[in-house]
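All protein chains but one are shown at their positions in the complex.
Here the chain labels run A and B in written order, and each chain numbers its own residues starting at 1.
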Amino acid sequence: MYIIMGLPGAGKTTILNEVSKRLNDFKIVNYGTLMMEIAEKEFNIKNRDELRKADITIQKSIQKRVGEELSSMKGKVILDTHCAIKTPKGYLPGLPFEILKGLNVDGLILVTADINEIIERRKNDPTRQRDKDDYNSLKEHDDMNRFMLAAYSVITGAPCYIVNNKQGKLEEAVKEVIGILE
Amino acid sequence: MYIIMGLPGAGKTTILNEVSKRLNDFKIVNYGTLMMEIAEKEFNIKNRDELRKADITIQKSIQKRVGEELSSMKGKVILDTHCAIKTPKGYLPGLPFEILKGLNVDGLILVTADINEIIERRKNDPTRQRDKDDYNSLKEHDDMNRFMLAAYSVITGAPCYIVNNKQGKLEEAVKEVIGILE
Partner (left out) sequence: MYIIMGLPGAGKTTILNEVSKRLNDFKIVNYGTLMMEIAEKEFNIKNRDELRKADITIQKSIQKRVGEELSSMKGKVILDTHCAIKTPKGYLPGLPFEILKGLNVDGLILVTADINEIIERRKNDPTRQRDKDDYNSLKEHDDMNRFMLAAYSVITGAPCYIVNNKQGKLEEAVKEVIGILE
């Protein structure tokens, strides 16, 4: 299993869409979607807002069930998830030890971009509501992503790759990701 | 259990004193005090200096016993400890894997501050003897705190929060901490 993560606004979804067009043999599993399915079915949680506001203990239980589902997946899988999730209580690790130890990870990919470029992109996207995104808080989030990425890599033994998705260079970023997956 | 850690001089103790006045239902456990009690009772170590100079193996044994005590604590507990402890042999993790895996952690809080502000505060405090605190060594310590914080978070699955205790903004920092605990 390959795991792809990204700083919000860095372009992970755009890259992943391009990758999935070119590599048909990979199944892309979205952690959030899988989590929501389990949250709805097993914890009676109706939507993402309710999930986000749920107690940390419940969030951990759901994460555990997601981990069990992921452990049982076979074949070429790309897990689309978050590295460090920014919550009001701090950065929640997208892949805590309890989940990681059950997964067979071939590679970890973090999509990031220049902080100032992300701030510019967000300004031009009026359809999305995001957190107050000043430089320092985005920098802190990007740093935490990198620190947790290193911990994920050490725990799984899988190599970790940082893709810098530069403005106007999407094709380069897509090729870097495909180079890892092939 | 919540765990609060800080860069020496960043103001963790001041914040914690304020927090304990306002949140009466939390029991604050100081790791160093608990460690010293165990070191004295079980390892015949007389004072903190002797403890600091003790062999790494003995320090690890004491840490293990502290971990056992902490695992057995119930209710609302704030553990007051260090993130990365600067020793002559390098940065010792305040919360190694062996201890962490036994704890039920709800949140991790790191109190830090601007490095230059810490240097200024230390100059004005003639009662405390501290290590040579030039910018680079404080920066390295602050970085290592953040890297280890991320590892603690990944291992425990608990969210981690970095409080920047700005000069003259103590009340803001206290409110941030209370916001996490409540």
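The rule is simple: a contact is a pair of C-beta atoms (placed from the backbone, for glycine too) under 8 Å apart; a residue touches a chain by one contact, two chains touch by 3 or more.
Not measured: the values here are computed from a predicted model.
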Residue among B:Val66, B:Leu79 or B:Leu95 that touches the chain left out of view: B:Leu95
Candidate in contact with the missing chain, chosen from B:Leu16, B:Val66 or B:Ala151: B:Ala151
Missing-partner contacts on chain A, residue numbers: 106-109, 146-147, 149-151, 153-162, 179-180
Positions on chain B contacted by the hidden chain, ascending: 56, 60, 63, 84, 87-93, 95-98, 100, 140, 143-144, 147-148, 150-152, 155
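In this text, only the chains that are shown with their structure count from here on.
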Distance between chain centroids, defined by C-alpha means - chain A, chain B (Å): 30
